[in-house]
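The complex appears here without one of its protein chains, the remainder shown in place.
What follows is chain A.
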Amino acid sequence: MGSRASSLLREEEIEEIKKETGFSHSQITRLYSRFTSLDKGENGTLGREDFQRIPELAINPLGDRIINAFFPEGEDQVNFRGFMRTLAHFRPIEDNEKNKDPTASEPLNSRINKLLFAFQLYDLDRDDKISRDELLQVLRMMVLRMMVGVNISDEQLGSIADRTIQEADQNGDNSISFNEFIKVLEKVDVEQKMSIRFLH
């Protein structure tokens, strides 16, 4: 319901969000309008079912994990600040941000934070390690196993998981830590793959 779009979002809040996330004024207003249109219960927060109502997200194999990423530990509702904070990870990295003051805290859309977002999609129990089980779980979500013509059995997935961990694991604990994850992905253009072009 767009008619409440600008009226419920105060200027001070917009400024705070701008500072925290780096989105522009008009982007924040538009995203707020989107937030309210998803909020069918009209109580200022989104629950998991609000996200699941989006068909394109519901058919995404990793849909549930992505939805999870929006909700802080143990909570069932996310407010607009939290929503924006998560979306901020997908802001493209601009050139003038690269030379910021090194003592300032890492912006939400830095390469490290984008990698952390991806890492947390794997690491369900948030113990800062991707175990073989967790990797296998994600593989199972992305793949169609019982299909004629494309034969990927559970054993094959298991061996893929084993191989991946073998390649990445450096300290021999049979799981992938965040630093090992970063190493594996150092050649990947994370800035481009994990960015969404927000229009002004």
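As a working rule, a residue touches a chain if its C-beta (ideal position, glycine included) is under 8 Å from a C-beta of that chain, and two chains touch if they have at least 3 such contacts; residues count from 1.
The working rule: contacts and distances are computed from a predicted model.
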| item | value |
| --- | --- |
| Listed names "Glycerol-3-phosphate acyltransferase 4-like", "SEC24 homolog A, COPII coat complex component", "CDAN1-interacting nuclease 1" or "Cell cycle control protein", matching UniProt entry of the absent chain | "Glycerol-3-phosphate acyltransferase 4-like" |
| Of A:Ile17, A:Ile93 or A:Leu139, the one touching the omitted chain in the full complex | A:Leu139 |
| Interface with the undisplayed chain - residues on chain A | 1-3, 5-7, 25-27, 29-31, 33-34, 37-38, 51-63, 66, 87, 90, 117-118, 121-122, 138-139, 142-145, 147, 150-152, 156, 159-160, 163-164, 167-168, 176, 181, 184-185, 187-190, 193-199 |
